[in-house]
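Pasting in a structure now, in structure tokens, and then I'll have a few things to ask.
One protein chain omitted, others in place.
The chains carry the letters A, B, C, D, E, F and G, assigned in the order they are written, with residues numbered from 1 in each.
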Amino acid sequence: MFENGQRLVMIGDSITDCGRDRPVGSFAGLGGGYVSLVNALLAVRNPDVKLDILNTGISGNRVTDLRDRWQADVLDLKPEWLSIMIGINDVWRHFDRAIGDQVEVDEYEEILDSLIVQTEPAIKGLILMTPYFIETNINDPMRKMMDEYSAVVKKLADKYDAVFVDVQAAFDAYLRHRPTQSLCGDRVHPNLTGHMIIARAFVRAIS
Amino acid sequence: MFENGQRLVMIGDSITDCGRDRPVGSFAGLGGGYVSLVNALLAVRNPDVKLDILNTGISGNRVTDLRDRWQADVLDLKPEWLSIMIGINDVWRHFDRAIGDQVEVDEYEEILDSLIVQTEPAIKGLILMTPYFIETNINDPMRKMMDEYSAVVKKLADKYDAVFVDVQAAFDAYLRHRPTQSLCGDRVHPNLTGHMIIARAFVRAIS
Amino acid sequence: MFENGQRLVMIGDSITDCGRDRPVGSFAGLGGGYVSLVNALLAVRNPDVKLDILNTGISGNRVTDLRDRWQADVLDLKPEWLSIMIGINDVWRHFDRAIGDQVEVDEYEEILDSLIVQTEPAIKGLILMTPYFIETNINDPMRKMMDEYSAVVKKLADKYDAVFVDVQAAFDAYLRHRPTQSLCGDRVHPNLTGHMIIARAFVRAIS
Amino acid sequence: MFENGQRLVMIGDSITDCGRDRPVGSFAGLGGGYVSLVNALLAVRNPDVKLDILNTGISGNRVTDLRDRWQADVLDLKPEWLSIMIGINDVWRHFDRAIGDQVEVDEYEEILDSLIVQTEPAIKGLILMTPYFIETNINDPMRKMMDEYSAVVKKLADKYDAVFVDVQAAFDAYLRHRPTQSLCGDRVHPNLTGHMIIARAFVRAIS
Amino acid sequence: MFENGQRLVMIGDSITDCGRDRPVGSFAGLGGGYVSLVNALLAVRNPDVKLDILNTGISGNRVTDLRDRWQADVLDLKPEWLSIMIGINDVWRHFDRAIGDQVEVDEYEEILDSLIVQTEPAIKGLILMTPYFIETNINDPMRKMMDEYSAVVKKLADKYDAVFVDVQAAFDAYLRHRPTQSLCGDRVHPNLTGHMIIARAFVRAIS
Amino acid sequence: MFENGQRLVMIGDSITDCGRDRPVGSFAGLGGGYVSLVNALLAVRNPDVKLDILNTGISGNRVTDLRDRWQADVLDLKPEWLSIMIGINDVWRHFDRAIGDQVEVDEYEEILDSLIVQTEPAIKGLILMTPYFIETNINDPMRKMMDEYSAVVKKLADKYDAVFVDVQAAFDAYLRHRPTQSLCGDRVHPNLTGHMIIARAFVRAIS
Amino acid sequence: MFENGQRLVMIGDSITDCGRDRPVGSFAGLGGGYVSLVNALLAVRNPDVKLDILNTGISGNRVTDLRDRWQADVLDLKPEWLSIMIGINDVWRHFDRAIGDQVEVDEYEEILDSLIVQTEPAIKGLILMTPYFIETNINDPMRKMMDEYSAVVKKLADKYDAVFVDVQAAFDAYLRHRPTQSLCGDRVHPNLTGHMIIARAFVRAIS
Partner (left out) sequence: MFENGQRLVMIGDSITDCGRDRPVGSFAGLGGGYVSLVNALLAVRNPDVKLDILNTGISGNRVTDLRDRWQADVLDLKPEWLSIMIGINDVWRHFDRAIGDQVEVDEYEEILDSLIVQTEPAIKGLILMTPYFIETNINDPMRKMMDEYSAVVKKLADKYDAVFVDVQAAFDAYLRHRPTQSLCGDRVHPNLTGHMIIARAFVRAIS
């Protein structure tokens, strides 16, 4: 699917960021998360296909933040491919800070849709990754809300014929055998094994 | 209940520790958690009753660790009062590290009971605090197991006529109105509000 | 008194600041002093009333400094409630630096009055807290001068029907039983127990 | 091949070490190299098989150093499985420090053989990994010498029926498409992609 | 009084210590307090009389601590001259920590007397400095108690014909013109001007 | 000479600077050199005369640097008294950096004279301090040149009836009894004793 | 060749930079590489010829970067002599980052030539140093490419009658007796011995 010399921009929140270089993460500056693992896995599997992967994730971002920096951090970089993983903070703010402005699911869909619309014509392919919550109880309030946001991602992937990476499903498969605490304490920021789950789901989806 | 000039030793795990001084926390070295708040609340309410509060909590401790240091960190300090809050790590190790030695609930009860037996004759009063998990779903595997350990604490409080502090119940009351994420990310190490919940439950129980 | 969803701005000097976040302290960034304790005490007592508490204290401030940043740090934040504790540095500069510009008590009253006048119409309620000096000898020169500034606060609270928090009185009550050195060395910057005295006086006054 | 609950000890030099915890690396303390990647890859592929992986690599080690700490860092840990990757420093010392004691290839084989002999009866399985030099010119003096040491590893793997991981071959495959500089500057300490090459070779060999 | 080549040991608490070198402060390692100022003032006034001044003050010390280290930090150093300034912490502990072991004035006198008795035969001269509290209100509880300890120092200076340095009187003279806050916040640890007051009182007394 | 409430600005190079606060050193921010000692000595001798001493020394400065910042660091501060100690670097640059722009003695005199001319009318009194080199051999090339610059200072002090502080002479008196190495290694930046020599020379000259 | 009082500017990449002062390295701020060694060797051999050596190397620079800062870092400094060592990064970028803009050998020659053309009229002499790769296999892809860039430097030295320093040849002579690993790990950034090789080649060429 990817071809030699193409550029892939990966945008998102802290899960994508993971200490990447500023202003744009590349090569050794891709950060300590799934982006670096994706880069390494692809390089090892297909050393003949050299990709120019750029990381523009920023910790704490919600979809509204992506909108504010879309021109500089996506369009100006002129990628052939783009992956987006956003939504965890849109949901989390409903729970840790009961008060203040919130991004409701309708606004989330609307903004994400508009970002895709203005980007799609200029790129070769789009990869949409669901947000997730590392919690097996699907009635947990935050998990429940997260699933609604993930459903939006699925809907938009269908609408725009994007590659769909069901990160939540990948975590669920793992959690059938091991407890959430084996991946992280706060159910959001995983350890290396958790990032490998995301990276493997990504690589499988694009294969 | 407390009288002027008495000593209260408070032992436990990271929730008690919170960066206290070594080898024993006292005065300005009581750490950043509920122990300092208990000390401050009691001083403000009853400035005429001066207590010598000592903190001997150690992060990561399980009941087996308390046993190993009981002589030095409880008995040698010759307190009039003793509070114990232990069990969170006994439970957690079952989940974040699936492999290795575990403290099962029977062993937990047996050790805790034996510690009380050897201490009770020498002190004026005992305060037993439940462990807790900041999770409202009582079917969550870790919450469920935590409740079993808390039940042991309740049982021993009855058996030895100790002051019983139901920390889990105090958190539950708060969580009826606000989500768990407003207290902490990992459902174990709370922010100042969470420590105030513990401290207030303590102060109420001893009043 | 406070209602769910309201905003409370707390402004002052180093006693209010205590390492809060910049430009505005909120949530986990409220600093290590009475503001965080007020936030925690209110949350534990009334978990159903969620407040948006903001801390805009700055170390070293005198009433003239508040005037210079009133627009940005009070009015622009559009609070329903406002608390002010200022005056300690206005007095202290008379003693540690014998030379240079000083804020006399007349100017102190005049500025504080004018700040209240321009703010009152826009808020639901005002809370005025006295400055204090942790010294029991009321003939001590600095205590004597502090009492004059506190009298101004009392006078303005009456004039504008504000909630009045007599912080000096709260300290005096405690000091009837324990020496000043048990709260701090310099009679101004207290330890946690001292901040709890302030926070408790605050919570009692607004109840 | 691995079964649930088994322990795997991985010993070696700086490539294995990579900042692991002391005295023994485990869980979050496995370090930043191939050991952590092996742990993550296995966990993601087979979440139902929980392994207790321990890292006892030490930077700068040669086979003589392994011998000196074999009892403490291998035998005392009672593993079911053991992997060894050693030899890079045995070779490198011939080049960066022309003077001083050297481990010649005969001594290398003799010591490695004796370590295996005393360990084999107590474990379920042995994994032998070759050292490597990230250099495509097989006439380069250091590459040439490294290949001799790797040949010893191959020979011992055959002799003791161990799993053989040809790390050098895995690097060679990658280097047919990309230059050595894309993995590292010094041809020894690779970036994440290089560690992924090692980890993937390991996982493939044990499958 | 001092003669060329003699050694003067100066022992005490934090006021003496001030960051001196360990195990014994000398030359550039005399610390940032009155000891360095005494050394400099004497050198400038009498450059022909070279003294070997040693600082063995330790922060937080009470007279009981001096007793425990008298052999190593005074006698073993074989000084011709010895100065002692102790007592501030003996008094302070009565106020900041209401609870715990205290050094009462009788014990203070008894220990100080016994230290002098065992030292006097071996030295050429003794210099006794009073403790002090930078507070003008002589009815302040801590000032009042400090004066009792100072009176003991005066009594012992008379008894053993020692040089008497009335540090408290030197501070009182200064405080007739400037407020205590111009020297320090906590009335104990002065700034450079306060240390100059001590040093000048010392130099005048030995002249 | 000085009267209560007057301001004294002290300008110079690294000997004056000594880590003072920026932009202007005052109170606790006067730095670790002779300026702080002058401040302390004057305060202790005449506590009834409160001076507002400001330090505007900057390390490495030559007279040309003073000229560039004269408006901001002298005139704008509106002092009643001004002290100047400059010239050490004007001389030193001739020796450590043989190449580049140099301030010859004529230019030194011309600039210093012009600075005095524009300042004198606005101040109550001027204090001129010589530069110095801590070397007893008056034929040493750098000492010889320094004496020429000092002669200029003496000449200008006579011309403008300024208080003259012969710092070089004060060092010479001390060096008749002790070697230069007892004050410093580089013969320019002295230890506390050396700064006390300067401060004492200053205090004597203004008495 | 050099005469007393002349200025020599040395520009280049990280080999020249080595932590020099900003904006221009001089005297003690020449950095830790060959520039400081050249300065020291020349000073020791000819103490009567004082040179004003300036270092304007910047790590990571390619010839395109030199072009962008030529006015500020060469022409504005008005040197009598100029040395240039550039090209290592022009080559390296072809290998460690397969993707992105590259400086091909033609562009390298063109830019270097134009820089010389605009500088030559204003200086007394030009010194051109080859880039290098510390690798003895002349068929290694990076060595091979480096030799092409070095050939350009030789060609331009002939064309403009510049002093030619064959750094690669100096390394080759050393490498006939010792392995590359004795100078550095990455074959580019040498240790002190490697910098001495460069400095000695420089000093010999200008003699």
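One rule holds in what follows: a residue touches a chain if its C-beta (ideal position, glycine included) is under 8 Å from a C-beta of that chain, and two chains touch if they have at least 3 such contacts.
These numbers come from a predicted model, not from an experiment.
Colleague: Among the options F:Glu3, F:Asp96 or F:Glu110, which residue touches the chain absent from this view?
Modeller: For the chain that is not drawn, the touching residue is F:Asp96.
Colleague: To test your reading of the contact rule: which positions on chain D touch the chain that is missing from view?
Modeller: Output for chain D: 96-100.
Colleague: Identify the residues of chain E touching the omitted chain, counting contacts across the whole complex.
Modeller: Residues of chain E in contact with the hidden chain: 5, 27, 50-52.
Colleague: Spell out, residue by residue, where the missing chain touches chain G.
Modeller: Residues of chain G in contact with the hidden chain: 28, 36-37, 39-41, 43-44, 47-48, 50, 173-174, 176-178, 191-193, 195-197, 200.
Throughout what follows, only the chains that are shown with their structure count from here on.
Colleague: Compute the distance, rounded to whole Å, between the mean C-alpha positions of chain A and chain C.
Modeller: 45
Colleague: Would you mind listing the residues of chain D that make contact with two or more other chains?
Modeller: Only 50, 178 qualify.
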